[in-house]
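These notes concern the structure reproduced below.
After this line comes chain A, so read on.
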Amino acid sequence: MKKLTKILALVLALALCVALCACSSGGSGTPASTGSSLDEYKDKDGNLPTEAPEGTEAPEGTETPEVVETAEATDSQYVKDKGVLIVGITDFAPMDYKDENGEWIGFDADMAKAFAAHLGVNVEFVEIDWDNKVLELDGKTIDCVWNGMTLREEVLNSMECSKPYCNNAQVVIVPVDVADQYQTADSIKDLAFAVEAGSAGEDMAVDYELNYTPVKSQADAIMEVASKTSDAAIIDSLMAAAMVGEGTGYENLTYTVGLNSEEYGVGFRKGSDLADMLDQFFAASYSDGTMIECAETYGVQAALIAQ
Partner candidate 1 sequence: MELILQQAPIVIRSLNIGFLQTLKLFVITLIGALPLGLIISFGSMSSWAPLAFIGRNMERKNGRATAASRFFTGFCPISLIVKIIVWVFRGTPLMLQLLIIYYFPGLVWGNPIWGSGESGRFLASAVAFIINYACYFSEIYRGGIQGVPRGQQEAGQVLGMTKGQIFFKVTLLQMVKRIVPPMGNECITLVKDTSLARIIALQEIIWAGQAFLKGSQGISGAIWPLFFTGVYYLIFTGVVTLLLGWLERKLSYFRA
Partner candidate 2 sequence: MSVLEVKDLRKSFGKLEVLKGISFSLEKGDTISIIGSSGSGKTTLLRCLNFLETPNSGIISVNGEKLFDGADSASQRDSEIRKKRLHFGLVFQSFNLFPQYTALGNVKLASNLLAKERLDYQAHKKDIIAEIDENARGLLSQMGLADKIDLYPHQLSGGQQQRVAIARALALSPDVLCFDEPTSALDPELTGEVLKVILSLAEKYTTMVIVTHEMQFAREVSSQVLFMDKGVVAECGTPEEVFGNPKNERTKQFLERYSG
């Protein structure tokens, strides 16, 4: 018994040491222009203006390491210093997908390339696990999430988001042979649903007081319907168009009622000034027609939101 207490005390001491080490290295700040994302989160919980905020001293641009401690470099400066904008995506046609040469294309991918060029940095696309997008942002393994992301409340709370640029809807997926019974929002009340956990689809299921099971991804939700383990699923309309119906693996599924309309936006680290810069960039590209042109290339012009 005595031995056990001793071991326990030792373990706790060790854990404490680890935690202290972690804190101190986080607090003292790494050199260069980074500054911990957590600090940023704490210090300025509002939007950052693009220009230097009132309090910060001028030497931001000169980037002497000593001033980093007092005046935090902006996120855009961080991206410019490392010379590359890392865009977190998933394989999601027509927003981000690979062409025959393995090159990332799509409406979002092309716009991200243009934005990076506007910033004067290179662009790098990294496929991420969608569940970990906030971890990836805060851990600085990516700089933005630009992948047909619905601007849900959770997203808005955990990221610095651009203005919406594209419309989307949540639609109900059902087997083709029963589709005509479920064309209205009232008719679906008794179905057992599968929805992606933490998705806009789950929000809808809650709003409509539906009986649902959360699953890991939208693809899993569809598979639930196909395998008859659920009666129906709720997913993004853009995705539904790509995944079910003729020419897909789910020819006997279709989508019926649209439950709401929602909007896509781009997510940055909390407190990042890049969100504002992107809004300005979107406005400029919308007015000179390049954004519409790009949307037409991928057939999403109808969903585009005027900037």
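With respect to how the candidates were assembled, all candidates are chains of the complex that A comes from, given by their letters.
One rule holds in what follows: a residue touches a chain if its C-beta (ideal position, glycine included) is under 8 Å from a C-beta of that chain, and two chains touch if they have at least 3 such contacts; residues count from 1.
Note that the structure is a prediction, hence the values are computed from the model and not measured.
Among 1 or 2, all from the same complex, single out the one that touches chain A.
Answer for chain A: candidate 1.
Provide the residue numbers of chain A that touch candidate 1 in the complex, in ascending order.
2, 6, 10-11, 14, 22-23, 25-26, 29-30, 34-39, 86, 90-93, 97-98, 124, 126-129, 132, 135-136, 138-142, 217-219, 222-223, 226, 239, 242-244, 248-250
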